[in-house]
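With one protein chain held back, the other chains of the complex are shown just where they sit.
Labels A, B and C are assigned to the chains in the order they are written; within every chain, residues are numbered from 1.
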Amino acid sequence: MAEEQQGDGYPTGLGTSDADSIRLLGKDLAADLLGRVSFGELAFWLVAGRRPEPGETRVFEAVLVALADHGFTPTAIAARLTYLSAPDALQGALAAGLLGGGSRFLGVTEDTGRFLAGALAEAEREHGALPGTSAGGADEDARWDAVAREAVGRQRAAGQLVPGLGHPVHKQGDPRTPVILRIAEEEGRRGPHLRLFEAVGRVHPEILGRSLPLNGAGVCGAALADLGFHPEILRGFALLARTAGLLGHLAEERERPVAGRIYNAVDRAAVYVPPSRG
Amino acid sequence: MAEEQQGDGYPTGLGTSDADSIRLLGKDLAADLLGRVSFGELAFWLVAGRRPEPGETRVFEAVLVALADHGFTPTAIAARLTYLSAPDALQGALAAGLLGGGSRFLGVTEDTGRFLAGALAEAEREHGALPGTSAGGADEDARWDAVAREAVGRQRAAGQLVPGLGHPVHKQGDPRTPVILRIAEEEGRRGPHLRLFEAVGRVHPEILGRSLPLNGAGVCGAALADLGFHPEILRGFALLARTAGLLGHLAEERERPVAGRIYNAVDRAAVYVPPSRG
Amino acid sequence: MAEEQQGDGYPTGLGTSDADSIRLLGKDLAADLLGRVSFGELAFWLVAGRRPEPGETRVFEAVLVALADHGFTPTAIAARLTYLSAPDALQGALAAGLLGGGSRFLGVTEDTGRFLAGALAEAEREHGALPGTSAGGADEDARWDAVAREAVGRQRAAGQLVPGLGHPVHKQGDPRTPVILRIAEEEGRRGPHLRLFEAVGRVHPEILGRSLPLNGAGVCGAALADLGFHPEILRGFALLARTAGLLGHLAEERERPVAGRIYNAVDRAAVYVPPSRG
Partner (left out) sequence: MAEEQQGDGYPTGLGTSDADSIRLLGKDLAADLLGRVSFGELAFWLVAGRRPEPGETRVFEAVLVALADHGFTPTAIAARLTYLSAPDALQGALAAGLLGGGSRFLGVTEDTGRFLAGALAEAEREHGALPGTSAGGADEDARWDAVAREAVGRQRAAGQLVPGLGHPVHKQGDPRTPVILRIAEEEGRRGPHLRLFEAVGRVHPEILGRSLPLNGAGVCGAALADLGFHPEILRGFALLARTAGLLGHLAEERERPVAGRIYNAVDRAAVYVPPSRG
């Protein structure tokens, strides 16, 4: 984390306004942004501090779409239960849902980006350079496989899981993974993180002794890292995507409520068992 | 709010999945949505339960862009202070920021939509029909002005403010307002809520005795209502837009932190004064 | 809400510190408070701005104990699901649980306090004085019954429910109610709010045509109001009490987790039904 800037003012490159104009990211909001940039493009810009190119926006929005909703996840259920309890504070129900966006559920995107970024940094330190990310070819793939073997081997030696590998439901392959890879390729954004992630997919069975799918949340993390985002901020995009999904759940809960029935089902199944702690 | 559906299952029109596919909104997520719909379009779809037409998406995304950030608002400051205190839980900082999205700051969008929807319902009840929303003309405007006079008059008689009128900074006019109106007009989405809101802008000085600008958060509420959204859900879109803005603040806080200085400035200015309560 | 104080400093009657001492509420924290005041006493003092008398503390702590936990409520389930998703951020799980403390579940305490305070103010306006709150007697009760009849009648005429009446489970009487009343009586704190609440319990059948129990959350609101707290802050005490209960749930979830099974039960029962909205 950078040092606190000294001085009296609070610097920001985001929104400022005076009586006549509203500026955002150094642009005139009304004249330059409204109707001219998509919401996804703006979200990229706000976080990256630079305007994305059209190909970057397409990859970025595909990632957000991929992460938006997965049905009755713990976060969606928590949001609906909170809306049941406090229907007058929609922001509270939304916030309750987002608070589940931590290490376990939404964390894969961040963990994968962090794992890949670390492995790339390590490879560069050791070998002075990374394999290329051109169209490919067997030779280039082989060099990425070597980097992947080192990275997976280090995780295994440390007794840690490889982030982005495996999925509780999509055991034969997460359908999002090949599509995100294809879109990144189409837009010229299949960079080192994605190349390494694919290589992990090829080499891990020989090291781990079993074959696991590359999951969709993981490929999203790799794609975001190839767009230049720091691992620490990746969770934020998973949360932004999930915000749209949670709004969908809350709108649906208004029309076809289920939270009351979920609560009743749990409450009726409660069994008193004396505490075992102490 | 609708009745709880009876039966064993929990119905949802959002995400479902099995081993081979992920479905969202009845579509195949990987084949039909990734790379084919923008994130804004998906957010509309998730809440409305129907796919928007391209013109609707453009108006909708313009609204989200208009509401994304306003600099160092209380919500942005709260998010930054929370990130300072708990940097390992980005979801908490984001949630803290969103929790300020209540009645006072982000509430204008919702309040304006609710006020206009109520006024339209009242006008239809009283007069059997609403004025048209075709290209316009002085005659059509005059009929909208009549509806607006009744609505503003009722608020005044009840001693209540007219939502969407006035802005603490943009006293001569909020620069977002004419642009949102123009985009809605271009896309054929300048419907009854926007028409009535414009009429409120024309007639309120004669009733209230002073001239106030139509503010940008209000015109966003009117535009969303013309897209078919219920007032109760409008706050959700203001929150979604603000999520992107808050992520921008948190990314900026990582790079150029100011929260520690804000905290110190407040703490240093603390003055002990005995409690006056009791 | 009071006016913002002008000037440069930020006044507070709570905590301040310098290199050698920590002061809280104008006292020396280490010398005067640690080991000398209970946590409940401190909570009262922090909100009221005055130190409670011992009898007040006993009533106050009884109320907190009464409101602390009700098993698998929506708020407890939401907290557990959030802990499942983000076990590294206990504060997020706790916050998610508290966010359900809104109008519907935890709201009864506040609503009852507000209803009673309003009815007392109205009675004082109309009749110049309130009945006494001495030991009682049939005559005093009869005067409270008259106030209660007016208050219940007004709610009925306005088509509104009487807060604090009725309970979904304890249909023959909430066991907390007589005990809170007894403790308040023992400590000389059975003031006008509790007297009026009891009168509501006596007279409502003749007005509403059916007999409902005085619920425990309602009597807690009345007791807190008799301790001098403003209705707007009553929800805060329900939240404080619930914080302890939620910590109990999270500690139990660590040892005997159920959230994963709740999630699975809901997810397995999901049924895709096309959206009905639009």
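Note that a residue touches a chain if its C-beta (ideal position, glycine included) is under 8 Å from a C-beta of that chain, and two chains touch if they have at least 3 such contacts.
Bear in mind that the values here come from a model prediction, so they are computed numbers and not experimental data.
The chain not shown here is in contact, across the full complex, with A, B, C.
The residue from A:L33, A:A48 or A:A119 that touches the chain not shown here is A:A48.
Shown as candidates are C:R114, C:R190 or C:H249; the residue that touches the absent chain is C:H249. One chain is missing from the display, and on chain A it is touched by residues 8-13, 16, 23, 25-26, 48-50, 86, 88-89, 91-92, 95, 99, 228, 266, 269-278.
Residue-level contact of chain C with the missing chain is found at 1-2, 4-5, 10-22, 24, 28-31, 33-35, 37-40, 42-43, 46-49, 58, 61-62, 64-66, 68-72, 87, 89-92, 94-96, 98-102, 106, 169-172, 175-176, 178-180, 182-183, 186, 216, 230, 232-233, 235-237, 239-241, 243-245, 247-252, 254-258, 260-262. Touching the omitted chain from chain B are residues 71-75, 77-78, 81-82, 84-89, 92-93, 95-96, 99-106, 251-252, 255-256, 259, 262-263, 265-267, 270, 273, 275-277.
What we mean here is this: only the chains that are shown with their structure count from here on.
Where the sister copies chain A and chain C meet, the same residue numbers recur on both sides for over half of the interface positions. Summarising the inter-chain layout, the chain whose CA centre lies farthest from the centre of chain C is A. Centroid to centroid, with C-alpha atoms defining each point, chain B and chain C lie 32 Å apart. Each chain gets one centre point, the mean of its Cα atoms, and the points for chain A and chain C are 40 Å apart. For chain B, the set of residues that touch two or more other chains comprises 10-13, 16, 48-49, 89, 91-92, 95, 99.
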